[in-house]
Each structure stands twice: as structure tokens, then as C-alpha cells.
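Of the protein chains in this complex, all but one are displayed in their positions.
Naming follows writing order (A and B), and every chain is counted from residue 1.
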Amino acid sequence: MGVTLSVPTDAGRRRIEELLQENEERVLKRWLEIAGSSSSSHVDRSSLAGQLRELYQALRQSLDGSGDSDLRGLLAELSRSRARQGFTPTETAVVVFGLKEALYESIETDGSPEALRGFIWFSQLIDDLGLLTMENYAAAREKVIIDQAEQLLELSTPVVKLWEGIVAVPLVGTLDSARTQVVMEKLLQTLVDTGSEHAVIDITGVPAVDTQVAQHLLKTVVAARLMGAECVISGIRPQIAHTIVTLGIEFGDIVTKASLADALAHALRESGVEFVSRKTRVAVRTEED
Amino acid sequence: MDRVPVLKLGDILIVSIQIDLQDQSVLALQEDLADKVVATGARGVIIDITAVEIVDSFIGRMLATIAAISRMLDAETVVVGMRPAVAITLVELGLSLGGVRTALNLEKGVALLNHLEGSRIAAAVQ
């Protein structure tokens, strides 16, 4: 140990740079073996080889200060694309850390104190780059998760046309603030697209609401009015009614109905459709205006 | 400064806002409309904001003021074509446009005025 430590870092670093240059093909080949073997089947050898070569060049350039190498940018891109393609953190990290092992073989062959001293320095450098890669990977994963959550939201938002001029959105499951907002935006857009003046927001399938969600529902009704449409809220469960009252949320003159059927009947009446009940037969007549 | 043209269709005045208006243009429109309501004896005013990308407190106040002035002059005002994003934003801003009637589009706005005014306007517009 005493021997290695007596060698100044600068000399060690210079030796590493030399080795990286002299043994380029050998190190790259070994690096590709290490990085490729630990990754599962979905790795494309030739593109990985290309990526590693690019990284290798960028690393060398950043070491000898020649040119404007974008080592960090390349690493960020590598971790982002791996995160998106579903590689595990280990599979991603090993690409970077593999270079240590790949170079070590050349160090051993060389055997000089400079090379050993330089390897300590080089290890630290690779560790830092590895950490950077992990940070990028984590950020990219988080972004993937956010995007997926959003797509799910879109999928679970049905706005259906019940009748000419009447649309409904049957809400099922837990409503959080984000989902409610997405649903409501979609409802309002559907009013424009279909020229519907009536909307039914059915919350029969919603077990509970919090203040924020109740506020969003309320704001949607007001926004619809600003656009020239009326909303009816149906299927408010006793617990939800209780929540709304205890929270002191002002539902004001918003029409609420017990069931989706009642709400539809209300909307039909409002839009000028008349029900005439004759014993068991029901005739529906539309009024021209 | 841009001036917004006011069209007359039977007993109805129609204003279609097409560009991002600066505050003086908004005030000028407010005055023009009041003058035209009196001059033409119009029974209804339609303000079409289909093309409008934002309504802030200034334009919101103008819409409410026009509605109030027109009503005093015996004309009803209907704001038509407000976009969903604009409506959501207005609600968040805290503006409810009390006293302003609204309709989804121009056609429905005309229908609403007809409904309000009965056959008199209906005959004029057919």
C-alpha cells in the first residue's frame, strides 16, 4: 500500500489515460461482455456496443480536456432510455460500473504503481458517474409512472350520450382531486362537441368524497353554466350528503337527484321532452321549439 | 386600437370577438353596444366568445356590465361559445358572471333569445 500511496495522483491519472488509449479495443470488448451479460434478453448487442463506444470516447475526451464532450448528457440519455424500456436499476448501473472491471485487467497486466494509484482515482470517478446514472434512472422511472397514471385516468373516464342533448358521466370508484379534474374537463368538452345543454354527473358508484373533490364537482357545475349548460348530480349516497353538509360546502341551487333515472327524467323534462303515461305504456313526445 | 364590429340581425345585435382585445377596445365595445341598443331598439344582444382564449376580470366585468346596461335598456344579453378551459379558469378566478345569460353556441343563443322574447324576435329572424 505504501508504494501506491507514494505515487502522486496526477501520475496515476496520466497512466490511466494512457491505458485507456493503448488498450481501447481490449477494454471495450471486455466492457461489452460485462454490460451485455448481466442484461436480460431485450438487449441489442450492436446498439449496446455503439453506446459503449460513444461513452468511452466521451469519457476519454472529458479526461484529457479535448473537445466539448457530453459525457453527462450521454449517461442521462442512457439511463432515461433504459428506464423507459423497463431495464432494472442493476442492469442500468452495471453498464457504468462494468468499465472498472474491464479496465482492471489492463491495470493488472501493466502492474505499475502509477496504474494502481490511478485505478483508485478512476474507481472514484466511475462511482460518481454511476450515482449520476442512478439519479437519472430514478427520475426517468418516476416520469414513466406519472405518465402511466395519466393514461389510466384518461381510460377510466367515460362520458356517454344518453339522449339528444343530454350527456352523462357515471363515476365509479375513489375520486381523487386529479381524476375529478380530468373527468370534469372531458365532460365540459363533450358538452361543446355534442352541443348538449344537459349533463348528468352520476356518483352512485363513488363511496366517499373529500372537500376537494366536492369542490371540483361544484366548480364543474358552475363552469358548465358559464358555457350555457345545466348539470344534475345524481346518486349522492347518505354518507356523501353528510360529508357535504358537515363540511359546510354550499351546494346552493344545484339540482340533485336520487338516481341516474330520475336525473335523466329531469333533464328530459327540462329539454322539452314530455312523458305521457297511459296505464303501462309510456309514450315519449318531443316538443318542437 | 382595434374596434369590434357590431352586426344587426333582425332585433338582435351580434358581436363576435375574434382577437385578443386590449382594455380600451373592451371599453369601446361596451359603449358601442349601449349606443346601438338604443339606436336600433334591439331586444337582444349576443356576444360570441367562441374564439376568445382567456376571459380575465376585466373582460368578465365588461360582460356583466353590458348585460346590466342592456337589461336597463330592455334588451337581454346572451354570452355564447365560452370554451371549457376559459370557464374552468373563470370559476377558479372567482368570477361567476351573475346576471349574464349563456348558451353553448350562436344558434342556441338565438334560440334562447327567441324563447325569451317570444314570437316578436322569432318573426324578425325567422
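Please note the rule applied: a residue touches a chain if its C-beta (ideal position, glycine included) is under 8 Å from a C-beta of that chain, and two chains touch if they have at least 3 such contacts.
By our rule, contacts and distances are computed from a predicted model.
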Its UniProt record identifies the chain omitted here, from "Anti-sigma regulatory factor", "Thioredoxin domain-containing protein", "Acyl-CoA dehydrogenase family protein" or "Aldehyde oxidase", as "Anti-sigma regulatory factor"
Neighbouring displayed chains - absent chain, whole complex: A, B
Out of A:Lys29, A:Lys143, A:His242 or A:Arg269, the sole contact with the unshown chain comes from A:Lys143
Cross-chain touch to the chain not pictured, restricted to B:Gln30, B:Thr89 or B:Asn105, is B:Thr89
For review purposes, identify every residue of subunit A that touches the missing chain, sorted by number. 139, 142-143, 146, 150, 178, 185
It is residues of subunit B that touch the chain not shown, namely 20-24, 53-58, 60-61, 83-86, 88-89, 92-95
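Methods note: only the chains that are shown with their structure count from here on.
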What's the distance between the Cα centroids of subunit A and subunit B, rounded to whole Å? 42
Help me check something: in the complex, which residues belonging to subunit A touch subunit B? 184-185, 188-189, 191-192, 195-197, 219, 222-229, 289
If we count contacts the way the header does, which residues on subunit B are in touch with subunit A in the complex? 80, 82-85, 87-88, 90-92, 96-97, 102-105, 108-109, 111, 115
